[in-house]
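One protein chain omitted, others in place.
After this line comes chain A, so read on.
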Amino acid sequence: MPGQSLGLAMPDPWTLANFVTVFGNGFAVRALWNSVLQSVGGVILVGATATLAAYALSRSSLPGKGAVTYILLLFSSVVSGSAAMVPIFLIVSAAGLIDTHLAVILTFAGGLLPTAMFILRDFIDSIPKSYEESAMVAGASPVQAFFDVALPVIRPGIVVIVVWGFVNIWGSFLIPFILLRSDTNMPASVAIYSFYSEAGTPIVTLLAAYSLLYSLPVIALYLFVSWKFGFRFFGGIKA
């Protein structure tokens, strides 16, 4: 077995030097930070707007609710990122947002929202209305009933949406690859790709260390979800 880089061999000696080098690389660290900005921003936007919308879909009697849900589902599965890359780019550039974090955040929020709303609406549907009704009997306004009574009960559902959204944005490649230009805005996914595709010979040990750092949040969230809920989305989440 050749004891060289890509071969599978026990490292000898064990060292953290690669991580030190990664942290010394301004571009690499900055890319991780950009990933944080874009994922957290996107998740906050998705979480907040999806919760409000799903609550309205579940608890109001707006006409055409069913049709809205059906159309949302249809469009969200038809308009995939790889089919809609041209119009998304054109819309973002018409808005003057090319090469900004905001462009990535808004695009992901729009793309993830239909599914997020759908999951949350099912979740809210399964919560008895009597919670909010009792609050309103006690004199709360509907909006108060939402914020003080319903929101705490919906929280597990929001956690699921937030985790799911974060993992999606954090790992994504195509959208930031298209919408961002400058090195200073690139998230880690695009940085890793450019490290191994453009550099003549990639420094594999460094890239592996960097990939591991980049994967850590996803692994942590996966462990968190499987510890908290069990990793089965089809069994549903018990509140």
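Here is the rule we use: contacts are C-beta pairs under 8 Å (C-beta built on N, C-alpha and C of every residue); 3 or more make two chains touch, one makes a residue touch a chain; residues count from 1.
The criterion applied here is as follows: contacts and distances are computed from a predicted model.
A.B. asks: Given the options "NADH-quinone oxidoreductase subunit G", "Sugar ABC transporter permease", "XdhC family protein" or "Peptide/nickel transport system substrate-binding protein", which would UniProt use as the protein name of the unshown chain?
C.D. replies: Going by UniProt, the chain not displayed is called "Sugar ABC transporter permease".
A.B. asks: So which of A:Val20, A:Leu74 or A:Ala138 would be touching the chain we can't see?
C.D. replies: Within the whole complex, the residue contacting the unshown chain is A:Leu74.
A.B. asks: Among A:Phe27, A:Tyr196 or A:Phe224, exactly one should touch the missing chain; which is it?
C.D. replies: Counting the whole complex, the residue in contact with the absent chain is A:Tyr196.
A.B. asks: Spell out the interface residues on chain A facing the chain that's missing from view.
C.D. replies: Its contact residues with the unshown chain are 1-2, 4-8, 45, 48-50, 52-53, 55-57, 59-62, 70, 72-91, 106-107, 109-111, 113-114, 117, 122, 125-130, 132-133, 136, 142-143, 145-146, 167, 170-174, 178, 188-190, 192-193, 196-197, 204, 207-208, 211, 214-215, 218-219, 222, 231-235.
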